[in-house]
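Got a structure here, written out as C-alpha cells. Questions coming.
Note that this is a trimmed complex: some chains were dropped, and none of the rest were shifted.
Chain lettering (A and B) follows the sequence in which the chains are written, and residue indices restart at 1 in each chain.
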C-alpha cells in the first residue's frame, strides 16, 4: 500500500447502489439477453463475444459437467457431503481436487501448444518435435490418453463444434499433429482427450492458458452439486469404507518405549 | 454395506469405455445441441426441460455471476489467491463462504414460501401471516432487503424473464405478497432481493429447496475464476492488510506466569 494503490481494486465489475455492471455492461441487460456462455466469455476475456465464442464456451462447459464417480473430485465431494456439511462445502472440496493430474492438463496442454506454435514449423513437424522433446525429457504429454476411454468421445464432438463455429484453427491442427506423432515415439498411439481439446480450443478463443481450469471449475461444479445433493438425500450419513477394507502395511504392534 | 447396497452408486450419470451418459442421455448429443442451462436443469431435476426451464436457469446463473468485491466469497477468494495457490483452490475457498448469510437465503427463502403456500390462503393474507409469524419469532425474512441496493435491480429483471418464460406463478405472487406485508410489520419496507427471487423461481421450476445454493455455486464460480485470475496476474503476492490497520482490543502486555 506504500505505492499508493487502492487496497481493493478490480477491472471486472462495478457495484453501486441499485447498479451492477460487468466490464461496463449493465448486468440487467445481460440477464435474459445473453447466454451464460457469453457472460463467462465476458468475465474471462474482458469483452463480449464478437462471434460464436459464447456458443463454443457453452459447449466446453457442457462437456465438463459430468463423469460420474470416476474422478477424484466427485469422490471427494461425496465423502465430504456424507459428513453432514452444507452443499457448497462438499462442492468446494471437489473443486479443491482439480489439480495438476485432474483437469489441470488444460493449462499445461495450452502451454505445450504455444511451444509447438513458437517452433514456426508445419504442424506435422512441430508435433513430432514436441513429442520427441517431451519423450526425451520424460515429461507427460498433457491432454493425451485416458484411463477409461481408449478414444475420449468428447474430443471428436467438441472439435466438430469448433469446426462448425469457426474455431478449428492452427492450435487444433497442432493438437492432432501431436496425437499423430505419439505413434512414432511412444509405445502406442495416445488419443487427444477432452482436456487436450479444451487446451487447443481455449487458445483459438484467445483465452490465457492460466484460465485453463475454468471450464472444469465452472462446468463440473454443476455435476458436483448433483452428486453432493444425491449423497445428502439418498445415502446414509458418514460414508464409511469399513475398517475391513483397509490394508495396513506399517509396523506391527509394538510397546511404547520409556519417554 | 451390511445391507447389500453397492458402496458406489448413482442415478446421475454412467461412464463406460468410450461412453458417457447423463440421466440416460448421451453427453455427445447434449454438447452443442443443448445449452448449459438445459444441462444444469437436467442434472438438478433429473430430466431435460419440457419447455423454457433451461432458459430460466440460464438467466438465474447469469444473475449470480458477479457482485464485484462486495461479497465475503469474493474477498476470501482474493486473499487465498494471493497466497500462491492454484486457481481452483482460491475459487473453492470462495464457495466455502456461501453459507447461511450469503447465498444461503435461497434455500431458506424457498422453505418459507412452501410454508406460505401450505397456509392455503389468498397470497396477500398468506404473506401477512408469514411476516407476522417471522416477526414475532424474531426470525430473519430470508431474501428481503439488501445492504447495498435499496431495491435490488436483479429482482425485477429475473421476474420479468419469469413472466416472459411462463414461470411467474403462485410462488412469485407469494414472494411479492411477503414484500408488501413487510411495510405493515417491520420498521420499513424490505424489497425482495435476488435471493428471494431465486427462491420463488426455483420452486416454479419444480426444483428441491435443498438445491437453493446451486445458482450461486455454479454461477458465481465464473466470477470467482475471474477474481482469482485477476489477483494472481495483477496484484502482488501475499495480500497484506498491514498491521497498522488492525485494532487490537485484547489484554495489554503481560508477563508470562510461572508454569
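Rule of thumb we're sticking to: a contact is a pair of C-beta atoms (placed from the backbone, for glycine too) under 8 Å apart; a residue touches a chain by one contact, two chains touch by 3 or more.
As the structure is a computational prediction, the values presented were derived from the model and not from experiment.
Whole-complex copy count, one sequence throughout, 2 copies displayed: 4.
FYI, only the chains that are shown with their structure count from here on.
Taking CA atoms, the transformation carrying chain A onto chain B includes a rotation by 180°, reported to the nearest 5. Remark: chain A residues 1, 7-8, 10-20, 22, 27-28, 30-32, 34-37, 39-40, 43-44, 55, 58-59, 61-63, 65-70, 86-89, 91-93, 95-96, 98-99, 103-104, 148-154, 156-158, 160-161, 164, 208, 210-211, 213-214, 216-219, 221-223, 225-227, 229-230, 232-234, 241-242 touch chain B in the complex.
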